[in-house]
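Scroll down for the structure; my scribbles are underneath it.
Only one protein chain is missing from this complex, and each of the others stays in its spot.
Letters are used for the chains, namely A and B, taken in the order the chains are written, and counting of residues starts over at 1 for each.
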Amino acid sequence: MWNYEKRLQYPVKITQPNAKLAQVIITQFGGPDGELSASMRYLSQRYTMPFNVAGLLTDIGTEELAHMEIISAIVYQLTKDLSMDEIEAYGFDKYYVDHTLALWPQSASGIPFNSCFFQSKGDAITDLTEDMAADGAML
Amino acid sequence: MNFKMSTEQENMLHDISVVDFVTVEMAEYLDTHPMDREAIEYFNHYMRMKNQMMRDYAGKYGPLSLSVADNSCKEWKWALQPMPWEGGC
Partner (left out) sequence: MQDYNFNEYFDRFPLAMAYVPWQHLTQIYEDLDKAFCTGTIFPELTKPFTGRRCVK
């Protein structure tokens, strides 16, 4: 069960749209080490974790959802209200033709979000090592 | 849809974010250290603070959570809150 708070975990206030930047940042939304992948990774793995680790992964997976909302807000604001000329100039036309200015989880190179981005193997050490490879990739 | 917040509202929201962040971090620490009395005290302190700030904010600007929504009046204030990705929060 989840509850929603109508606020971002960290504020996002972008004044200058930049769809070129958005195409890179979108990977942190729907790419292999993105926040969607992170939240689904933790929330899938938690069932077969030892008791206290299951609780931790639940809370981390929940926080990843909040991170996903921050990244989504960044992509949304970077691409908001773009004109057709700007869309072409930023090279955003290939994304736009399929999704307009809507958010769709994909990597920077355009690979759609896929659960093959993460593992869930039922062994605590194996799964935690996978978590470090993905979430610790930026540490 | 764009909306503008007053400095006071922005500051209140910022303070809620900071205090909430402490509770999130402390809760995750406590998940693996459930007997740590000092961490529990930290958590209780900041959670009480957050709950009060959420009530204060709701009274002035509307609820950020259904648990602090005051529905005694005619309008459903939860639905009238701006979406957080619009840049106001």
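Couple of notes before you dig in:
We take it that a residue touches a chain if its C-beta (ideal position, glycine included) is under 8 Å from a C-beta of that chain, and two chains touch if they have at least 3 such contacts.
Treat the numbers as computed from the prediction; the structure is a model and nothing was measured.
Shown as candidates are B:M12, B:M26 or B:A58; the residue that touches the absent chain is B:M26. Within the complete assembly, residues 10, 125, 128-129, 138-139 of chain A touch the chain that is not shown. Taking the whole complex into account, chain B touches the unshown chain at residues 17-19, 21-22, 25-26, 29, 32-33, 35-36, 38-39, 42.
As a convention for this text, only the chains that are shown with their structure count from here on.
Our note on geometry: chain A versus chain B, Cα centroid distance of 23 Å, whole angstroms.
By the touch criterion stated above, chain A contacts chain B in their complex at residues 3-14, 52-53, 55-56, 59-60, 63, 69, 72-73, 76-77.
Within the complex formed with chain A, the chain B residues making contact are 13-14, 16-17, 20-21, 24, 27-28, 31-32, 34, 63-67, 78, 81-85, 87, 89.
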